[in-house]
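Structure, as structure tokens:
A protein chain is absent from this complex, but the other protein chains hold their places.
Showing chain A:
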Amino acid sequence: MTGNDPDGITAAPRTLAVTDLSLVVLIGATGSGKSTFAARHFARTEVLSSDFCRGLVSDDENDQSASRDAFDVLHYIAGKRLAAGRRTVVDATSVQPEARRQLVNLAREHDVLPIAIVLDVPEQVCAERNAARPDRASLPLHVIQRHQRELRRSLRGLEREGFRKVHILRGTAEIDAAEIVTERRYNDLRHLTGPFDIIGDVHGCSSELESLLAKLGYDDGRHPAGRTAVFVGDLVDRGPDSPGVLRRVMDMVEAGTALCVSGNHENKLSRHLRGRRVQLTHGLAETVEQLAREDEHDPEFRGRTATFVRDLISHYVLDGGRLVVCHAGLPEKYHGRTSGRVRSHAMYGDTTGETDEFGLPVRYPWAEDYRGAAAVVYGHTPVPATSWINNTLCLDTGAVFGGRLTALRWPEREIVDVPAERVWYEPVRPLVSEAPGGREGRPLDLDDVAGRRIVETALMGRLAVREQNAAAALEVMSRFAVDPRLLAYLPPTMAPCATSTEDGYLEHPAEAFASYRADGVRQVVCEEKHMGSRAVALVCRDEAAAAERFGAGAGVTGTLHTRTGRPFFDDAGVTEAVLDRVRSAVAAAGLWEELDTDWLLLDAELLPWSLKASGLLRKQYAAVGAAAGAAFPPAVAALEAAAARGADVGELLARQHERAADAQAFTEAYRRYCWTTDGLDGVHLAPFQLLAARDRNLAGELPQDRQLALIDRLVDADVSGLLRTTRRLVVDTGDEASVAAGTDWWLALTAAGGEGMVVKPLAAQARDGDGRLVQPGVKCRGREYLRIIYGAEYTRPGHLARLRQRALGHKRSLALREYALGMEALDRVAAGAPLWRVHEAVFAVLALESEPVDPRL
């Protein structure tokens, strides 16, 4: 590692290996050419110079009194870069041990390798270079001499100081001829894409390993399809044949058909084989004994094993960064990092420092906190069955304790396992019932939802949630919503159709048909808009299914919640009664089998409106009607009397008559959506969309006609009278007659007191000619209904003219963004994504609902 050309006369090119993620510390006296060297070999932004930082804080690059602040700045920036995984080169003299110590610590703090490159240049050269620079011309020679002294004194100790690579370049010729070669980290195997078969803790169960390899399709350590086995470590100890396992794995690794990371047992074995004093506990004694027997017929084996276990890497990043394999699990910030603590965490996990009643260390449930994009597959902690938690999977199913030996096929994510042939080793404690964190990866963390956030969606890419909206959503979600595990979806808002210019109308279906036609959407379906309250129903086949899939408590088979996630009914018994009726209909319609699911998420409208909105109705709507009803008759009577006396109040009187009629129409408008209920008598649920079921985002894949056909079957199968059908009409936006039929349908619907209709593209997730998502639906509300929204008198020409200036842009944008988030939530819940992933999208919908948009739209 050290240069061997002290005179710097010959110029044999030197190649210096520099790891791709590292902290490179240039060491050299002032004038030794560090900046020039850095500029030649590294990107401009990779290099942080202390002179530059001095300039930043003091406006003078040579102001030594600013050094302290300058280095604070330098360390801060370096820290940010390293945290982001960017190689950083520090261009400062770094000739003093204290200066280097800080940098080594910084590297360790961010788990990257500290690398030293020393530029050892004769004093004379440094002096000449400084003299040539006007700003340094006055630098006294003794400064350079001091630097040189300190540098010389440092040279031998650099590795001991913690630098993992040390390159010393002596003399200008060697410096000029040096070349930097960027090296990958040992753990970086992102270029390997497998496919892989990741195999759990074997612990000397050679026979089970052979069975598993056979079941996976390997033939004598080689897979015909070129798959690669990846062992998560703990090959040895406790079991009957650790040498047999080692031989198989070492052969495969050497042949390039397998990878293996180090388990804690390999680490301990390695220490034993290197002659360290290690207690022969936890099954090591068995291995030692088996190895001793092995010595007799294969004397090479011990040495081969020692080298193998010594050189094992503690974790690998594979498949383009999508997969991380290690023994004991690894938080995201350690992925691809290189430090003692990363290695230690990868092999031993993180313990809380406590021990349990069996004297075993209590492990920190790191997987609960895990939010990384890469899947982490690991072993170490025996569990009765594997299950994904927050995109992590523990494969140690206790083969040696009589459990199973388990493998994961990647990227297929299939589990393949074989049972243990017997209990080879009695466990100290029974296998814990669940992997850390519980099967659903509870709890949610505030960092999953709070503050300004970006949510990645398949439909619209990255969507932002602003901080104040997240704050409001946090309040409502925390205080009023149902259990987040049951809250798989919140309905997006829907924009109205473009404003109509039709006489007397603010909204008219002609606009809806025209805009879809303009978007190139021919087939649309008009669906009757039920005037109730939005309700999302999660129905599980039974209590067991609800507990298994959603972690629901006793007696809970799903949920029925409002559009902000609040329980629809205060009484859980009523909720269950509704769910029960829906469940019966699903069963009778045969949908459990047909959709191959044991849960179903439905979007629906619950009627009557007065059931949930009675407070609002009384305080707001009925009150307005009551006030008008009390005020107009005496006012009209007084005006009539005044008119009889000859006062000129004719116009005023006529106007009051009209206003009184408008107020009466308003009262009639809200009354249509109110009726008295008794228990569930008079209560109706009108499902209009099947959202999701196991493995399927039904809203995202089924066209509306197929959706409605399934729902019709539900309604037909319902014997309780709860479910209500949704009337609909398919319209071809390109066919005038069809459009006219659609308009007539809407006119008839609203004339009969209907709220209006929703027009949706027939196809799911429809796009326009440019491939952009179109509105997933627009609403056309009836003329009378809109009195409830815009006020009793909105139809008067003056008012209408004003209202027609309404701006729809923000509402339409919001509707699309919430739709994309809703689809994302459904994708995630259908795919069985970790709870925090589902919750993130659902929470974002709620947050967006608090964005400032005209509430009348």
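We take it that a residue touches a chain if its C-beta (ideal position, glycine included) is under 8 Å from a C-beta of that chain, and two chains touch if they have at least 3 such contacts; residues count from 1.
What we mean here is this: contacts and distances are computed from a predicted model.
Student: Missing chain's UniProt protein name, "Small RNA 2'-O-methyltransferase", "Spermidine/putrescine import ATP-binding protein PotA", "Peptidoglycan glycosyltransferase MrdB" or "Cytochrome b"?
Tutor: Choosing among "Small RNA 2'-O-methyltransferase", "Spermidine/putrescine import ATP-binding protein PotA", "Peptidoglycan glycosyltransferase MrdB" or "Cytochrome b", the correct UniProt name is "Small RNA 2'-O-methyltransferase".
Student: Among A:Ala647, A:Ala661 or A:Ala709, which residue is in touch with the absent chain?
Tutor: The missing chain is touched by A:Ala647.
Student: Where the complex has a chain not shown, which of A:Val525, A:Leu639, A:Leu729 or A:Val778 is the residue touching it?
Tutor: Here the residue in touch with the unshown chain is A:Leu639.
Student: Any idea which of A:Ala214, A:Val428, A:Ala544 or A:Ala587 touches the chain not displayed?
Tutor: A:Val428
Student: Which candidate, A:Gly79, A:Gly402 or A:Gly791, sits in contact with the chain we can't see?
Tutor: If we include the chain that is not displayed, A:Gly791 is the one touching it.
Student: If you put the missing chain back, which residues of chain A would it touch?
Tutor: Residue positions of chain A that touch the missing chain: 264-265, 268, 279, 281-282, 328, 340-341, 344, 348-349, 351-355, 359-361, 380-381, 428, 442-450, 468-469, 471-480, 482-484, 493, 533, 553, 556, 562-564, 566-567, 609-610, 612-635, 637-642, 645-649, 652, 655-656, 659, 663, 667, 671, 674, 676, 788-793, 799, 802, 807, 810, 846, 849-856.
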